[in-house]
Every structure is written in C-alpha cells, then in structure tokens.
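Partial complex: the chains shown occupy the same locations as in the complete assembly.
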Amino acid sequence: MKKVVLGFSGGLDTTYCVKYLTEEKGYEVHSVIVNTGGFTREELDKIAVHAKTLGVTSHTTVDAVKGYYDRIIKYLVFGNVLKNNTYPLSVSAERLVQALHIAEHVQKLQADAVAHGSTGAGNDQVRFDMVFHIMIPNVEIITPIRDLKLSREEEISYLKSKGVDMNFEKAAYSINKGLWGTSVGGKETLHSKGMLPEEAWPTQVTKTGSEEVKLHFEKGELTAVNDQSFEHPSAAIQYLQTIAGAYGIGRDIHVGDTIIGIKGRVGFEAAAPMVILKAHHALEKHVLTKWQLSWKDTIANFYGNWLHEGQILDPVMRDIEAFLQSAQANVTGDVFVQLQPYRFQVTGIESNYDLMSSKFGKYGEMNSGWSGQDVRGFSKIFGNQTSMYYQVKKDVEGAAGN
Amino acid sequence: MKKVVLGFSGGLDTTYCVKYLTEEKGYEVHSVIVNTGGFTREELDKIAVHAKTLGVTSHTTVDAVKGYYDRIIKYLVFGNVLKNNTYPLSVSAERLVQALHIAEHVQKLQADAVAHGSTGAGNDQVRFDMVFHIMIPNVEIITPIRDLKLSREEEISYLKSKGVDMNFEKAAYSINKGLWGTSVGGKETLHSKGMLPEEAWPTQVTKTGSEEVKLHFEKGELTAVNDQSFEHPSAAIQYLQTIAGAYGIGRDIHVGDTIIGIKGRVGFEAAAPMVILKAHHALEKHVLTKWQLSWKDTIANFYGNWLHEGQILDPVMRDIEAFLQSAQANVTGDVFVQLQPYRFQVTGIESNYDLMSSKFGKYGEMNSGWSGQDVRGFSKIFGNQTSMYYQVKKDVEGAAGN
C-alpha cells in the first residue's frame, strides 16, 4: 500500500483530503501537523484525535516553535523585515517551516507521496510545492482541493456521506495564528476598501492606560523583557505578546503581491512582532553605521520578498543571513517602549555601543572632534564633482547661446 | 562697498550676523528669508521690520511654498520617502530650497559674498555650503557663528552693546516649521533616551473621537481632500494638516546619521506628511506591479538619503525623478483614512487602475484566469534551479561520504 504524508490542520479541506486519499485513492495516510506557535496543547490533542477518528495510519505533531525562530524569524528581526513596509510576513514564514518539516517526515517515512490542502488561488500552494520539489524531488505531490476545484458544499456533502462528524460551519473570518502574528481574512479584506470591525480581531483589547516595557537585545536577539530573561528568544516573543497583545497593538491591513500575480489583501495582528521590529530598528539606528543601515534595508527587503515567494532554500538566502548576522555584532542594549491602546512609541535606548555619545559632540549644538574649518573643507570636496558638472554645463550652454 | 546676502530668520544667530557683517566686516547686508510654509504673513512682516531695524540695506521675503513642493516634496511623495523608515525629511528638504533661493538672490544682486548662520555641529552648514559651492562657485561663504564658535551669552552681550533690542530668552525647544513637518529639538532629544513631553509639541491635540478623510491622488499627487479640490497640491497638504494636526498624528522621534558622521536625535510632528505618505503608498500597492514597488523602494531610499546629505543638485537626482514620475502614471484614485487621536489607519482605496480586481480571481478563494495545473507547473519551474542545486550538493556530499 502506498504511503502519503498529509499536512493536516483539522479543518474542512484537510479533513476532506484524509478521506479522499484513503478511500478514493487507496493511500495509507500519515497526517502531520507542524505547530509554529499558533496552537495550544489542547488544540493539538483535539486535532490528533480528529485525525485518528478519520482513520489515518499515523498522526504526528511537530513542535517547531524554536526551530521556526532559529531558522527564519531571527533573520526577519535582524533585517527589520516588513513586506511593503507593512506586513511582518506572519503566514509566509511559517508556511515554509511547515513545508520543511513535512518534507522531513516524508523522508523519514519513505513515503511515496505528499499531500497538502491548498487551493489554486493562494500563495501556500507554491510554497508547499516548491519546498517539496526541492527537498523530495521524486515524491509525487497530491493536491485534491486544487485539482478538483471543489466547493465547500461539495466537500461537506462528501464528508457527511462518509460519516464524518465535525463542525461544518464556516467561520466569518479565516484566521491563521503563529508565533510571528495572526492573519485575519474575509469579508472586508476581499475588497480594496473596508477595515475589519473590532469584533473580527482574535485578540480583543483588554488593557487601558499606558505601560513601559524594556526589551533587551543581545546581538540582535531579544533575550529579556523587563529584566526577565528567557532561555530562548521564542519564549521572550510569546511573553511580550501577552503584554502587548492586550493593547490591540500591531493591527493593520496589508495588500500585497501574491506569488501568482494577483493582489491579495489581508488583516493581521502582530503586537509582539511589530514592537520587536521597531525596537530592534531603533537600537540599530544608534549602533550601526550609515551604510550598514542602508545596505541592511536593501538586502533585507529582497530577503523578505524572496522568502514570501517561498524561496527560502535558494542559497542566496544563506549568504544574506551571513550578512545580517555579521551586522548584529554590536546590536546589544536595552530599548524602552511605551505601550498604549492601539499604539506604541519607542522612547529611547541604552547601549554601550551607542554611537550617539556626547563625547563626540552634540548634534546641532557642539562639535568637539572636528572644527568648522574641517566641515568647510568637507562641503567643498563633497560637492566638488557636481560643481564641476554645473560649470561644464554652463560652458556648453553659454557656447551654444552664442 | 562689498555686498553680502544673508539667509535671515530673525533669530539670535542671524541677528548677530547682521551686526557682525555690517559693523565688524563693513559689508552692505542684504537679508533674505525663504518661506517654505512655516511662517505666517504676520511673522514674515515682523521679521522684515526686525531686519530693517538692524540696518540691512535690503530685506527680501521669498514665498517658496509651491516651488518647494514642485521641486522636492512631490518626489518625496512619489518615493514614499521616510528616512530610516521614520522621518519625512521635513527640515533636510526645506533647507535645500532655502539655499537655492538664497543663491539665486546672490546672482541677482551680484553680491560678493553669501552668509548663513549655521553652527559647526549640524547638517545645515553642509547643505548651505554645498549648494553655494555649486550654484555660485566664486562667491565667498561667510559663517560667523561656525567660525567664531561664540556662546549664546557672547552673542547676546555683543548685540546688547550694539543697542539691539529683541527677545533674548532661549526657548525650551528649538522648533523648525515648514510645509512638510515641524521638528522639535532640545532636552530629551539630546540624549538617546527620553520622549518629548506633551507640552513640547507645537501642535496640541484638540480633537477627540474619529473622522474619515478621503484623499484623491492624480498621478501620485494629492489634488483633493474630501472632494474639495485645490489649485496646487501644496494647498491640499496645508488643508489636510489643519484636519489631521489637531489629532496629534505623526509625532515621533528620529535618530539619524548626520552628514558629518555623528548621530542626531530629533522629535518631529508631521500629520499631513505621514497621512499622505501612507495613503499614497497604499494606493501604489494596489496599482503598481511587484517590481515597480520594489525598485521604487530601493531607489527612493537613496534619493532620500542623498537629499538629506544636501546632494539635490547631483544630476542622478534628476534621473531618479524621471523614474519616479514614470511610475506614477496609474497612481490615480481615492484613499480612505481613519483619523483618531495620535494615530490613523488607511482603510482602503478606490481606483480604476486597481490590480486587485475581482475579475482576475480572489486571493486564496478563487482563480479564474489560470488553473491549478498552471500553478503546479509554475512551482516546478520557479524552484527548478534550487532543486538542481540541492541534487548537485547531495551528489558531492554523498561522494565525499564514501
């Protein structure tokens, strides 16, 4: 009997896949769920029970939170990556980690095929397909939902006919939760105009007033919050999320380019990610040189876009990571952030590597390391070529005028 | 008698310059003030009176608001330029327009020298020096404050000795206002930590609740607000500022690289600029292609940095402007923004050029222009090279393992 490994979330589509692969295709189905921070222990247990009830041969739960951070999120922080200056790539990043774990599971089980529940209209199909083509190139990829183009109703009716009992109600919004943020799609996001209503956000605002948090970074990684240290940055992120999430911070709507060309709009809430990215960037602005900041922006922009498009395995990504890692050598210090309902403000930093040290002079007020005469010479030389350019131009135009 | 043109703001430093140039250096002083949107008619008149009282031979007021927009701000909007993803370059941009107008004034008066009141510790000295070196290369540049390194007290005592009567009190914060935002420096901004207190902000928050505004862009330029059209985008910006400013929107602190190498920290409030930049970017995300968005970011980042460093006259800036202008062909439509105290949210757009049109399918839900089979082929080819890369790597490592 041929084995297939199925990426399984317990939702309608992947539930359909279990039954379809088992009963219509005669596969031995091995379901796997990769937790990237969005599921509680209870939810994972429920999903496991559901999988078993559906008749899978084996069901595996992979706890990928730390690896997700180490492999991807770390670099998103180093690069201050926000797609189109807006979206922390919450879903894009975690889909790739899931695909990588599923591919490993296929290798381990020496399965004949791998299946995922993506439709033909989104990004995820490309991310799964591509990681599988690369990691397990000779394994067949089966995508029932995409290939059969089934409607929701058809899936439900098929499952009912197979005696499956589950909650068939369609949620008002499709929600995807993970360590690096939660996406919220549906209704308003399906059009170019319209904001999600208050009740659509998974994390409701429960705090008022204002609160300061202190984030400690070591070589670019968040290691402590309010002087509380964590054994792994992923735990620090989760802790900060409990603090900042309750303020409704980091909510926004993003419209972006999908891999397949259409524009897609999605709401997201990402309190901890947004606070961390802005705090990290603020610290970098104090400790890095001008061209470090500039090149980090350029290169990290590409990193984010290429990751979004599923290209995490292109070796150029390793090269960029080497650059980003090198640039974090001095990104160590504390960042102070004021949290308030729906917004936050970085209020300052403290770092031994701070280049804004008063011993070098104070911007606009005092120059101790150089003289006005030095700047006078600098200005002359700094504009020297453009000055020549205008003199040459004037000569040509003057000559032409005669 | 030798003529000097002096950039004049009416403050302590440039007041000192008038007296110093006239009485110590024997110059005929022609003062000029270039209004880039920060002064009212009354303020300008008062400054003119002050100049005359000090004994200048002529005083000229240049209304540069429209030209400032046409020459610089337009492109900052096209490029969604925020220095280090934070600061709209409020001061950097206007200083250059001022320098350009002063240089023109020097040419018109055929003056022997040009003077500015910059210290040796900031960016402005470089901007003024450099524009003068380029535009009026043979005109002497005089910078009394920088060269003499006078203290505030010394300046005051000199002026008093010359019978000058003016407000000698030092403001708690140094404020610079213009069409594209107001900077606020002093106390907290002189250190790496600390936020400006509520009372330091020139525009106080007077509105509560929430309000929607509709911004209309034509080829990237703001031409109407809430269906009210303006003869020039600069007027639209000023109108939007009256609406959004009262919410305390667009306040932040930026730490950045000065031209001369030190890090400088400055507070700013820029309600209209921040709303316009985010609204414009949102519209672009709907109407431009992926690589237009990507290259605009890269190139506009440089544009902003190079402008900040005073290099507006480098011809590469014209080339970049040609790129940015070309990219605005379809950036036409309405953008909806929700304003609230201290924050705002772009809630959607309407544009005939919107590429997120439901006729092409709905992201994640429906694909009408292509098939799942097409995407399957795409994914295979899109990851083809990386797939080969891993196969080759495996072969080498496998061989090495034997």
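Order of writing sets the labels: A and B. Residues in every chain begin at 1.
As a working rule, a contact is a pair of C-beta atoms (placed from the backbone, for glycine too) under 8 Å apart; a residue touches a chain by one contact, two chains touch by 3 or more.
Keep in mind the model is a prediction, meaning the values are calculated, not measured.
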item: Copy number across the full structure, from 2 displayed chains; value: 4
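Keep this in mind: only the chains that are shown with their structure count from here on.
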item: Whole-Å gap separating subunit A and subunit B, where each centre is the average of the chain's CA atoms; value: 30
item: Subunit B residues within the subunit A interface of the complex; value: 80, 84-85, 119-123, 125-126, 129-131, 133-135, 137, 141, 143, 146-147, 149, 174, 185, 190-195, 252-253, 255-260, 262-266, 281-282, 285-286, 289-290, 293-294, 297-298, 301-302, 305, 309-311, 313-315, 336, 338, 340, 342-343, 345-351, 354-356, 358, 360-367, 370-373, 375-376, 378-380, 382-387, 389-391
